[in-house]
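Take a look at the following structure, please.
Up next is chain A:
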Amino acid sequence: MRLQVEAISAGYGRVRVLHEISIAVDNQRVGLFGPNGHGKTTLLRTISGLIRPTAGRVIFDGKDITGRSPQSIVGEGLVHVPQGSTLLPRMTVLEALTLGAYSRRAWPRRRSTMEQVFSLFPRLAERRAQRCNTLSGGERQMAAIGAGLMGCPKLLMLDEPTLGLAPKLRAELAQAIHAIAATGVGLLVIDQDIDMLLGLCDRLYLIEQGRVALDVVDRSAIQHQDVLKRYFGSAA
Partner candidate 1 sequence: MIENRPVHSRNTRRLSMLAAGAATVMACVATGAVPQAFAADKPEAAPTVASLTTCDTKDVKTIKVGILAPFSGGGMAADANDIGNAAMMAADELNAAGGICGKDARYKVTFEKGDTEGQRSDAVITAVRRLTADPDLHMIFAPYASTTNFEITLMAKAGMPYIISGGAEATKGIISKNPDGFPTVWSRVPDYGGYSTDLPPLINKNIEAGNLAVPAKTVYIIGSDDPYGTTIADGLKDSFTKAGWSVVGTETVPFQSVTDWRTQLAKIRELKPGMIVLTEWSPASDATFFNQFIEQPTDSLLFEQYAPVIPEFNEMTHNKANGVIFNMLGGAIDSRADTKDISKRFAEKFGAGGYFSVAGYTNMMVYALCINKGVDPADHLAMGKCIGSLDVDTPSGRLAFDPKTHLAMQGDDYMPTVFYQVVDNGGKAIVSPPAYAEQTFKQPYWMTTKPAAK
Partner candidate 2 sequence: MGAIIVSGLVSGALYALVAAGLSLIWGSLGVFNFAHGVLLMTGAYAAWWISSPDGLGLGLGIGIVGALAFMVVLGLVVYLLLVRPWIGKANAELAVIMTTIAGSIFLQNLILEIFGGRYKTIDQVVTGTVAIGGTTIQAQNLLVIILAPVLLIAMWLFLTRNRTGLAIRAVAQNQDAAQLFGIGVERIYIATFSVSAVLAGVAGILLGGLFNISPDMGTDPLLRAFVVVVFGGLGSLPGTILGAYAIGMIEAFSSYYIGIYWTPVVLFVVLIGVLVVRPTGLMGRPT
């Protein structure tokens, strides 16, 4: 068991967003989906330590990481690539990638990791001296994921990696994510693109109103249409 989220409650100020939510990420690829504003991003932020949960536990690699600082969680190999892909607008791609290896675990290996990232995203190698805010949407997303990979993650959490991308780029990125998964890195992915999630993940959670509304363990057991209906139905 890599990541175990047990009955987490969290929110912002007095507003509670997550209500005793539990999910598990084993040696597999897990997808989160559901309507906007129902707590998917908050869940990732809580796991990565940006938000302190008011109740519940987060266990990673057998260690209780509840309430620990983001940097110590990154140090454990749990890396979160946030939504909104302009990570560090006024830094060059090279600088942003280098910073991705900031944690003590990843820093000494940064050169070899960067080679791997560049082979995964050759576009980044071309754009290495360019500032992040001058990149195209897809390139920014690659830079963000690349920076996440620079942290040598055991488990990578991606928040809407394909948001706002054209279908062609989306497919390209999905391919890259597959390639990452193939190297044995665990994945926890939020995305609106159900097709991509269905193609990528072994397990899907539907998150609604801060709770797990549906836990899809066996993909074949559920109709694609049902998922879509449920998803859009509740969103409307």
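Regarding candidate selection, all candidates are chains of the complex that A comes from, given by their letters.
Keep in mind that, in the parts below, a residue touches a chain if its C-beta (ideal position, glycine included) is under 8 Å from a C-beta of that chain, and two chains touch if they have at least 3 such contacts; residues count from 1.
Because the structure is a prediction, the values reported are computed rather than measured.
All listed chains 1 or 2 share the complex with chain A, though the touching one is 2. Contact residues on chain A toward candidate 2 in their complex (touch as defined above): 48-50, 69-71, 74-75, 79-82, 86-91, 95, 98-100, 102-103, 106-107, 147, 151.
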